[in-house]
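The structure's right below; bear with me while I get my questions together.
Every protein chain of the complex appears in place save one, which is left out.
The chains carry the letters A and B, assigned in the order they are written, with residues numbered from 1 in each.
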Amino acid sequence: MNAFKDAGHLFRLAAVFVIGILAFLGIRAVLVPKSFGQYGHYRGDALAEVAARPVSFAGHQACEDCHTDVLEKKKSGRHAHVNCEACHGALAKHANDPGSVQPAKLDTAVLCVRCHEANIAKPKGFPQVASADHSNGMPCDTCHQPHSPAIDGGGTAKETTKETAKQ
Amino acid sequence: MSVTRRHILLLLPAAAVAWKHVLAGTPEVSPNYKLSEHWWSMLIDLPKCIGCGNCVRACQTENDVPDGYFRTWVERYHVTDYDIENPHVDSPDGAKEGFPPSKEKGGKNFFVPKMCNHCADSPCTQVCPVGATFIAPDGVVLVDKKYCLGCRYCVQACPYGCRFINPQTMTAEKCTLCYHRITKGLTTACCEACPTGARQLADLKNPNDPIHEFLKTHNVQVLKPYMATHAKLFYNDLDGSVR
Partner (left out) sequence: MPGVEGFMYPNEVELQWSVLIVLYPFLTGLVAGAFILASLERVFQVEAVKPTYRLALLTALSFLLVAPLPLQLHLGHPERSYEMYLTPHKTSAMAMFGFVYLWYLMAVLVFEIWLDYRRDIVVLSQSTTGWKRLIYRVMTLGSSNISEHALHVDERVGWVITLIGIPSAFLLHGYVGFIFGSIKANPWWSTPLMPVVFIFSAMVSGIAAVMLLYMLATWLRKQTIDMRCVDTIASYLLYTFIIDFSLEMLDLIHRIYESDESFRSLDFMVHTKLYMSHIVVQIIFGTVTPIALLFLTQVLRLGEMARKRIYALAGCLTLIGIFAMRWNVVIGGQLFSKSFLGYTTYKMSLITREGLLVAIVLTILPLGILWVLVKLLPPWPEKKSGVLAGAAPAH
């Protein structure tokens, strides 16, 4: 034990290290979140937290449950697979409480050109027009009924834009 | 026990409330959602994309994406003749307001929507120092906002540029595949808003999902396959010029 005779200071230092490591392990046991490691190297609770976010788009199923007449008109036209909120915007609030939230009136001059303004990058078969030549500034729903946009698709445009949901 | 009038009278108010919800289409929080039953992915059918930007706007609305940052965006490509290694690409404000008329004439032109690829072997989850980003058991790569340090290592590691740091939360953020929607039986906001069906949510573990037939019958690629990230964002008809 002669070698350890004058190494007392080293043992003191070792003690400091050991205390430090034990303290670290203790603190760690307390602070690591309980659900950590549940599914992998992450907090298992995070999945539920991400999934708990409220929804803004109701989804076309929700619209179709009430607006059956629009669905009728739409399903045989070219916009059959265009979901309601693609044009009408996010309306989960309206779907949850139809009376209190009134969907905004749409401006066809802005809305329709987003898809249908001619652009060489759009697929060739996709219906597109140079709006300046095509309608010369007139709103699209002057001639087209958005829910079934073909010109002879059923009724003139103006009378059907005031449709409301038939409960 | 025989059902008496009393029972029906008791049930009516409950039924009325439930019926109202059914009519309104409130998505029920689905307690039946089992993580192990799903393996989420998405299909992008490029010949259908018209570059309208609906997806970008819908995503921003659904997920409160801050201005100037993008969980999804659309790129427009202009490829001149055989020079496929030097396409001209633009994405004005991520195509949030669609695209202005193309300045360049001729050549090959098309749109490419981009978003998180939800890679099965994602380099971003590999480099996270604390485990704040991860792939969930159902295949969606997510960020734990409460745990993220904001070190930005994951942003550097993503080969596709789909991550950013949210300036309000100062944590990493990216497309969550609308996890809060798909776990309730809804589709993602971008798929809901896409007017042409260029975006399709797909559940690879569902044997009835149309993606299985689609993958068999079309030429499908992923972005940067040499990175071996095992991306789950499948592109139909992806041109060689796409970066």
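Convention: a residue touches a chain if its C-beta (ideal position, glycine included) is under 8 Å from a C-beta of that chain, and two chains touch if they have at least 3 such contacts.
This one's a predicted model, so the numbers in the text were calculated from it and none came from an experiment.
**Q** Which one, B:M42, B:C55, B:I135 or B:C162, makes contact with the chain that was left out?
**A** If we include the chain that is not displayed, B:C162 is the one touching it.
**Q** Which one, B:F70, B:F110, B:Y179 or B:Y235, makes contact with the chain that was left out?
**A** Final answer for the missing-chain contact: B:F70.
**Q** In the full complex, which of B:R152, B:H212 or B:H230 touches the chain missing from this view?
**A** Answering carefully, the residue with contact to the hidden chain is B:R152.
**Q** Among A:L10, A:A80, A:V110 or A:A130, which one is in touch with the chain left out?
**A** A:L10
**Q** Can you name the residues of chain B that touch the chain not displayed here?
**A** 69-70, 73, 75, 86-91, 93-94, 114, 123, 126-132, 147-153, 155-165, 169-171, 227, 243
**Q** Name, in rising order, the residues on chain A that touch the hidden chain in the full complex.
**A** 3, 5-10, 12-13, 16-17, 20, 24, 28, 31-32, 36, 41
Note that only the chains that are shown with their structure count from here on.
**Q** Between chain A and chain B, what is the separation of their C-alpha centroids in Å?
**A** Taking the mean C-alpha position of each chain, the two centres sit 9 Å apart.
**Q** Using the touch definition up top, name the residues of chain A that touch chain B in the complex.
**A** 33, 36, 39-43, 46-47, 49-63, 65-66, 79, 81-83, 85-87, 89-90, 95-98, 114-115, 117-123, 126, 128
**Q** State the interface residues of chain B toward chain A in the complex, per the touch definition above.
**A** My answer: residues 22-27, 35, 47-54, 58, 61-63, 76-78, 97-99, 101-102, 105, 109-111, 131-137, 142, 144-147, 176, 179-181, 183-184, 186-187, 189, 192-197.
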